[in-house]
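Worksheet for the structure shown next.
Excluded from the complex is one protein chain; the other protein chains are retained at their positions.
First chain written, first letter: the chains are A, B, C, D, E, F and G, and each begins at residue 1.
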Amino acid sequence: MITESKGTVKVITGNAAAAWGARLSRPDVIAAYPITPQTTIVETLARWVDTGELKAHMIRVESEHSAMAAVMGASAAGARTYTATSSQGLLYMAEMISWAAGARTPIVMSVVDRALGPPWNIWSEHTDALMLRDSGWILFWAANNQEVLDSVIQAYKIAEHKEVILPAMVMHDGFILSHTTMPVEIPKQELVDEFLPPYDPPHYVMNPKVSPPITFGNIALPADYVKFRLSIEKAMKNAKKIIKKVAAEFKEFFGRWHGDLVSYYNTEGVDTIVIALGNVAEQVEATIDSSKELKKRAGVVKVRAFRPFPKEEIANIARKVSNIVVIDRDISFGWGGILAGEVRATLHEFRVDTPVYGKIMGIGGDEILPEHIEKSLNEILR
Amino acid sequence: MITESKGTVKVITGNAAAAWGARLSRPDVIAAYPITPQTTIVETLARWVDTGELKAHMIRVESEHSAMAAVMGASAAGARTYTATSSQGLLYMAEMISWAAGARTPIVMSVVDRALGPPWNIWSEHTDALMLRDSGWILFWAANNQEVLDSVIQAYKIAEHKEVILPAMVMHDGFILSHTTMPVEIPKQELVDEFLPPYDPPHYVMNPKVSPPITFGNIALPADYVKFRLSIEKAMKNAKKIIKKVAAEFKEFFGRWHGDLVSYYNTEGVDTIVIALGNVAEQVEATIDSSKELKKRAGVVKVRAFRPFPKEEIANIARKVSNIVVIDRDISFGWGGILAGEVRATLHEFRVDTPVYGKIMGIGGDEILPEHIEKSLNEILR
Amino acid sequence: MTQELDHLILPISHPKIGAGGKTGAWRVFRPIIDENKCIKCLLCWIHCPENAIIVKQRDQIPQIDYEYCKGCFVCADVCPKDAIKKIREGI
Amino acid sequence: MTQELDHLILPISHPKIGAGGKTGAWRVFRPIIDENKCIKCLLCWIHCPENAIIVKQRDQIPQIDYEYCKGCFVCADVCPKDAIKKIREGI
Amino acid sequence: MTKTIYDELIEREDLVLPGNTSCPGCGSILALRYVLKALGKDTIIVIPASCSSVYQAIFPYSSIKVHIFNTAFASAAAVASGLKHALVAKGYDDVNVLVWGGDGGLIDIGFATVSGAAERNEDIIVAVYDNEAYMNTGIQRSGSTPPGAITTTTYAGKSEEKKPMPYLMLLHGVPYVATASSGYPLDLYQKVKKARNIHGFRFLHIFAPCPPGWRFDDSKTVTVAKLAVETGYWILWEAEQTDHGLNFSISGPSRPYIDPARRKPLEDYLMLQGRFRDISPEKINLIKKYIDNQWEFIKRFLE
Amino acid sequence: MTKTIYDELIEREDLVLPGNTSCPGCGSILALRYVLKALGKDTIIVIPASCSSVYQAIFPYSSIKVHIFNTAFASAAAVASGLKHALVAKGYDDVNVLVWGGDGGLIDIGFATVSGAAERNEDIIVAVYDNEAYMNTGIQRSGSTPPGAITTTTYAGKSEEKKPMPYLMLLHGVPYVATASSGYPLDLYQKVKKARNIHGFRFLHIFAPCPPGWRFDDSKTVTVAKLAVETGYWILWEAEQTDHGLNFSISGPSRPYIDPARRKPLEDYLMLQGRFRDISPEKINLIKKYIDNQWEFIKRFLE
Amino acid sequence: MVITLLIEITWVGRGGQGAVTASRLFASAVYRENYWAQSIVFFGAERRGAPVYAYNRLSDKVIKFHHFVNSPDIAIFFDLELLKITKVLQNLKDGGSILLNYSGSLSSIKNIIPKKVKKIGIVDATGIAVELELTIAGLHVINTAMLGALSRILNLPSIDAIQYVIKNNWPGKIGEKNAIAATKAYNNIEITEL
Partner (left out) sequence: MVITLLIEITWVGRGGQGAVTASRLFASAVYRENYWAQSIVFFGAERRGAPVYAYNRLSDKVIKFHHFVNSPDIAIFFDLELLKITKVLQNLKDGGSILLNYSGSLSSIKNIIPKKVKKIGIVDATGIAVELELTIAGLHVINTAMLGALSRILNLPSIDAIQYVIKNNWPGKIGEKNAIAATKAYNNIEITEL
């Protein structure tokens, strides 16, 4: 059971947890557009804004492209901002997602993972958010509702950190988390306030009252452009350090640990490691828990941060085992599982030759059942 | 010199070559939206349509999202279609790109690679198209203007092949090819007609005059959805075979060979292979040509098809050498070069441990000069 | 789909009556036309959102297709003669 | 940028006159105000797209800033007195 | 016996099939029944994300007996443009291409797309069924939601006015623009029949009450739609570009309400609907202003 | 000596700096000079892809002396909305947020965004400088290109009519809508001054001739703009929502041309421009119809 | 506790009947009594009237599984038709229970209840809703009554906890009315061990 000391426990959905994460972070401006299964996040925030429980400006935009544009504009003017989307909505705002990273606006966005059409399918799949993995955003996956809430708060602290200044997405699985209730500790506002001070942009603020006029983003020649881009890459490198730091601080403040770039579960003394994103990893953990044999042989590395990609962490653990199994709830057509690809690339880069078995599961909300996981593992362990 | 027997040689830009490739393929419907450096493709086609040189419907849409939507609708009704874009435009249509693959509409699109903003930068970089690598499209990169033209024609034959039926992008570098003129053989229309018969959809046609009513793309439950998606993956697998077949046929018809999934240059007896996309690979070839030492030690694998990814081809050649150098004109922030990542993943998957040296070059149109290439290679070869 | 064509499994649906199942099961109440009251004005038929009222010719008392009638009672609401009764289903 | 901040190199530009260079070099012809003809109506100043005509007070003959005047001749076109001449540059 | 409109309606096939997955009392699907009766089988519908992408039912079945192409939210008018051009290019000139979408898809996110297709005068019919909110995602405000209406994103009732879509489309100068309503199926049917025979861009704006979204009893769909007309809130009209200029006319059901005195009190309409339960007098006035503006605008056109 | 408008103009700082990268004779940058003179330093401009994203000059310099945020093509009105909300949230209530974009960015690809911001009545000024094509990419047709104009995507001259943007915005019912022109800087200046002090969504549609795009001599920018007004093609007006309803008026320079007899022949305007060199009589008639429609529409509003 | 407790529940209702809400309130209520609880929902393309599923897991330990309940310990049907047309009953655990909203008697439906069912509770939740005039937009609200009945058949959570979560969810009159419905159902349910 969760200890109640630092907050109140409510039995809420993943979407409510995301909304709470946002609310406790005291965003100045929210702009979002409804899409299943993200909708209840927007609805909840809209209600809180209307009732005055949340003092924020809520912009009820006419599309996702505009949602991202609006929070980017707001962030550029020094506001803390929040938005959320899914699937088609995420791709509809793709251009602005990439723009927001270039603008170095530390927006936090929840992405409620959902499959892409056609046909219409509203259930969970990670391909949507993974398609934005080159965009310059930090990408987190949350495994359960508590982590959803906690990760949103952490995401602000990381994104706005003066050594980072990049936008961050926090993903959670559509329906599986977004519409599933479970107990979640809602931290006390005062504690969150202490953990997460107001956003203080170290780089620029679009406001004539606070700075002389600047022009952001006019044409830059190649040699200059390269510098801006490599600067984003440098910020990503910094983010690795900051993610760890913030996770540790969070633990100190709130007593909870979800991992930093990754989390490890039962990884001592086993010969096999399963690597998966967020909630999928947790399902594997539960499956391993439920089987004595598996428990002896298999552990889990839950990838929390997909960008920056935890190369060192994965290489290090891979060195110690004889099998790596990667479960992808995604597919890159003509290539395969995206996570598996990156794990393989990492191992090759770090000269680790532990074999990697890739499994694509759970496409379009197909259930990743314990028996499926067990079967896959047994095939390999056999 | 190019032989003139099967066509006429003109000294034209890469964009003119793309437009010629489209024109010779006799599209029924074109819809496109201007963006530098793609614009002259649209302009050229618009002119030909207005003068009657090209009998096609040209839809002068109000955005890229609509451009892709329009060609998708047209393709669904059985038309051969063409469009083109770049950079921001590509991301603005991202949602429809992914939709078009799911709709199995074998559209051919030229993408004139350009860097993403902010800041504004109109010069070449491959990140734009690579960001769509999970979308279910076949992705080709062309190395020179002749290949631009030839690849567009090949792309139709591949995309529309009854064992494939997927849309295809043909990339060429902004300015470096799009606005550079060089001699290009424009094949005779009759020959192209023979090579590329009219599009005959094997799967469905949105036309009440030819088929009883069907509903495309209404909601599908997970179990069904998985099948549709895996079916796309199967089509990608087929595409590997068909790409090879079509390249061989093309050679027979027109006497030109640009490679199939990849092309090999100076790869016999060397200890180092440079892997790069399209035009970058050609620049490396020229650099190697210009240095006796390099010529002895280094060869080039030019990646033509990035999707489906040429895993086997790369693994096979990597086995034979002691160094692989990958040059990426792209960057995935918090990860690194995208091509290098996929090469590494492939080698790990195929248990090849040749080391891979990744170099990111040419971001935002920064020039990839022979001296840079040489220097990088010498560092490794030393 | 044949084996050979498994790269072309498509999200294509085909029209049929009852595509959403026997939606008559959704009803909580059942509309019943009182043949004595009915003046065959067809307003119920015109306004049935479900298209669950059957009329084959002009001069006919409409027939409700209970397999699909969802029990919305728009028909009753538009009936000028109050000829459509409401009774609870399934008791 | 300091070393410490190299993760924050930003595409931020600062306003300055001549941001596009000395655009006076673009001119093929040079506009010259004939002080005798000029009635100080300021129409040339008002309509100069480049903002390359300098007027500091109401009752003054406008001065052309040749460092930046691009030679479009809008000024000449709007001049009611035909007071702006056109001569070829750089000969 | 001479053939009446009833005989014609009975004769013409119903292309919306029973056993679909619309809510009981859905105004949107009721309207679609008549749109398709008028268009007939040689029709392709392009449907953006909306309730209508859902009430078709689930794969592998469909409740609608013409070709349907489901597409992404903002894209429908462009997909339809492409479809139509392809059909013509392939020599099939007489297929109706219809966009059937909600207010969200066509008036908000897809508005530029609709406007662009109108500007190009594409040979398609764009029909928006206006249920004044995003219903498929669970009743969020749209640009077409009226002031005061409670939605899940406007707990205190929407503050802003309703975007005057049909008038915006009228100004686009396209060959045919009409308003219609689920409450007046025959009027709708006649309009679609007329539109079918016109070449170029045709726009239909159909008022479509939604019981769960507006919070009224399922049975009141038609009553609510009629009250919208009888209070003057929703005005039925059509405007056709002819060689002699624009032919603008108020349709039969709305004609009595040119005279404000004959209009029912707006409150009759609002009272029936839970979404207006907390509406303030100021917001009622905004709606009244919207009504007045419309009639004034129309009167200017009639002169 | 009493202070005249000239004194005022001389006093107020010029925020568009010389030595920028606009083409010689650019109508767009000329207009911007007056927009910024009127708005002053406490202004943030949001600029979508367009010539104005280019004529600022290249990094690390800028030719415009207020804050500028360059953004993606379709996004400007939404970015501006966000900026404004942030400023207010942070307690800075009196900063002008201006969108400065072309017809492509605001009337085509970004139209839904502009319309959405208008519907929400965002407290921003959206100003479109209308050069009637996509100039930055090299003269392609836009929704705002008039019939008959040759562009690189309409070799035979555009077939379709010009989208009547300012009228569409007028119908959105926002607090302030005006048309203006590069040819009438003082009129423009006064309008922006008025708009500056109004709260809510303000829309300015500025006619901005483009020498290379329209193919006329650089020096003719003002002449062409004036002819557009004098032929009645471009009408200067403003419309303010007041407590007593809409206050619509035709601005001074256009007033004479209410009387068609006083208008110069349209051909005077067309002739000056290479883009109309091949225009057919039918297309001239389309433009004339466009002119007539505008005046008729306006007259209806004036009554 | 040494042995881990795990109870799995499947709710079958129709769009608009509030099965999802009931399942969620149930999770909240049992959490008040110190169980870990999940409420999972299956959303299809349903509109009002179409079948809707919700699931609960409750345990004395944190539950990390996230899949749907396939073989519930107890299946709850909001009307008889749902019991007939869905496949939920097939997958009920051996020895499982059923809770059904039904105004008839057990005997009239006994023939369709499979052997494996060991306990069945029947409650006329619709009757209660009619009696209390519990309707929203024409639909009878029966979910709170079903919750009350569940508390009785499962012996978990207490009816007090149910009352609490109901009143907490709908402050004011509506909550009161619903709480009464729950109590009525709790009292009126007919439970038969088979």
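Here is the rule we go by: a residue touches a chain if its C-beta (ideal position, glycine included) is under 8 Å from a C-beta of that chain, and two chains touch if they have at least 3 such contacts.
No experiment lies behind these values; they were computed from the predicted model shown.
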Selected residue (touches chain absent from view) among B:62, B:282 or B:313
B:282
Going by the contact rule already stated, which one of F:12, F:41, F:193 or F:215 would touch the omitted chain in the full complex?
F:215
Touch with the omitted chain, as defined above, among B:90, B:152, B:177 or B:338
B:177
Touching the hidden chain in the complete assembly: which of F:40, F:60, F:200 or F:274 does that?
F:274
Kindly note down the residues of subunit D that lie in touch with the hidden chain.
20-23, 25-28, 70, 90-91
List the subunit F residues touching the unshown chain?
21-24, 26, 51, 54-55, 57-58, 211-212, 215-219, 274
Considering the whole complex rather than only what is displayed, give the residues of subunit B touching the chain that is not shown.
1, 9-11, 13, 36-37, 120, 122, 144, 173, 175-177, 179-183, 279, 282-283, 285-287, 289, 367-370
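To be clear about the criterion, only the chains that are shown with their structure count from here on.
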Can you give the shortest number of steps from subunit C to subunit G, where adjacent chains in the path must touch?
1
For this structure, I'd like the pair of chains sharing the most C-beta contacts.
A-B
Based on mean C-alpha positions, I'd like to know which chain lies farthest from subunit F.
G
Starting from the mean Cα coordinates of subunit B and subunit D, work out the distance between those two points in Å.
47
How big is the gap, in whole Å, between where the Cα atoms of subunit B centre and where those of subunit E centre?
42
Per-residue overlap in subunit B, given as positions that touch at least 2 other chains:
60, 62-63, 65, 88, 92, 95, 99, 102-103, 117-120, 213-221, 224-225, 228, 230, 232
Would you please write down the residue numbers of subunit F that are in contact with two or more other chains?
53-54, 56-60, 62, 64-65, 70-72, 74, 108-109, 111-113, 115-116, 119-120, 143
